[in-house]
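What you see is the complex with one protein chain gone and the rest in place.
Entry: chain A
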Amino acid sequence: MKMSTFKAAGKLSLLALTLLVAALLLVGCGGEEKKEAAEKAEPAAPSKVTLKLAMDADPVSLDPHVQLSGGMLQYAHMVFDPLVRYDKDMNFVPRLAESWERIDDLTMRFHLRKGVKFHSGNDFTAEDVAFTLDRLKKSDDFKGLFEPFVGAVVVDANTVDLVTKKPYGLVLNMATYVFPMDKKFYTGTDDKGKEKDLIIKTDYSFANENESGTGPFVVTSREQGVKTVFTRFADYWNKDTGNVEEIVLSPIKNDATRTAALMSGDVDFVMPVPPQDLDRIKSTEGLSLVTMSGSRIITFQLNQKRNPAFADAKVRLAMAYAYDNQGVVEKIMNGFATAAGQMSPKGYAGHKETLTPRYDLEKAKALMAESGYPDGFEATMIAPNNRYVNDEKISEAFVSMMSKIGIKISLKTMPKAQYWDQFDAMAADIQMIGWHSDTEDSGNFYEFLSMCRNAETGYGQYNSGNYCNAKVDELTLAAQTETDPAKRAADLQEVEQIQYDEAGYIPLHWQNLSWASKSNMNTEAIVNVMNFPYFGDLVIK
């Protein structure tokens, strides 16, 4: 009895399976025919202009104040729109602020665009700017950036003053972070009885799941980590702009898959492009590749307190001379980085043209002989292995280059989840760090990476080299309250020069940025060095 049931069941399921496989095959073929038919029918009925976009990650929340990260800023530019933003040459261009003027040392007045609507239908006014600034000052991630501000003072419905505690040279830089949020929409309590304007990182909040900005796109559906659909906002103030009506954003984490999705036509636009696929995409017809030198500096910090040898400026200089920046860029980064002799990339106020990478092994050896360590010494080193592009390989190259001048380094690499605790604890003599200035200004590099460590003020928080020079501190602080751009730039450039002369750290390179898309769109025009593509301006022909 049992045996026969089993047999019957087996036969039945075998039959069912065979049918299923046959069906699968049929379905596959059927789909193909349909696709071809659709392609043929396309010219007759012009459909909605949709951009299928693949990035390595998607925004972590719909609340632009919940986290300060590249992904969130990319999102904010699509959905919220800032007071001002950068153009390709890093000039400030008007967005929701039509013009601005300095009233006095502490006050900058912004004249706001009239007739702007939020996604909720509410009108945009100066009240919303004041609300947004207050909220920024409450956000864990943004309050540091907005610490110099007293707040926003509403003059009239379309005029607002940003007031700082001290004279501050970066008011406009900070205004690029002011993405006005809809005060009416975010005020009150939601149906769970919670305040709508709460900023919560790890749990539900109204703002994490609902948005109302003034930006070109409205979020119409979102499944975190899977798919987000943005639809063109019908009442967007700027009619003279891109023609994309819908953006479907899929995060594709795997590099090879992201490239394949573009090559197969499943997506129209990918960012970033994995370095190993650059040549392929460049040589594929119908695709266009845009690359640009980025602004994230990668450096090695030499801990002078842990290893006395690094307190000797000649040793540090010798190491700077022994490191072949260009060689690493070409051989390890496949040319996809820009060799650096300083922290500030081109375009930043502190950038000094003359501070180029210096590779001269003979000079390095001579410096070592002159130093207090003619026979070399030993050092420990840590680096992440999944944080920066090729971080592990670069570290290995560094170790072998230093061995040529007698410095024996024992290297340990680890995933970033473990790395940062070790970095903070300054667990090794040499530590790697990459840094992007979130003010798009040189001062930020020095405040975090090269000012003397000070637990109270927070300066030098990521200066694990314990490099300390009173002049650097003085100039960096002076630049903070300097509102004359020329004078500021002179101060900042002097800091770069001092660090260069003393080899306060070893600069490696700036990572390049990359975007690839189908060639029927103006990709080149919408991307920039901050890596916030202005998708609102994208035109698909």
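Quick notes
FYI, a residue touches a chain if its C-beta (ideal position, glycine included) is under 8 Å from a C-beta of that chain, and two chains touch if they have at least 3 such contacts; residues count from 1.
Throughout what follows, contacts and distances are computed from a predicted model.
A single chain of the complex does not appear, and UniProt lists its protein name as "ABC transporter permease", one of "NADH-quinone oxidoreductase subunit K", "Chemotaxis protein CheY", "ABC transporter permease" or "Lactate utilization protein C".
Remark: the omitted chain is touched by one listed residue; of A:Leu68, A:Cys452, A:Ala490 or A:Ile540 this is A:Leu68. Only one of A:Met263, A:Ala311, A:Ala366 or A:Ile498 touches the chain withheld from this view, namely A:Met263. From the options A:Val79, A:Leu112 or A:Ile252, the residue with contact to the chain not on display is A:Ile252. Residues of chain A that touch the chain left out of the display are 2-3, 6-7, 14, 17-18, 20-21, 24, 27-28, 30-32, 54, 60-61, 67-69, 140-141, 144-145, 200-205, 208, 224-227, 250-254, 256-257, 260-261, 263-266, 386, 415-418, 420-421, 424, 435-436, 438, 448, 458, 461-462.
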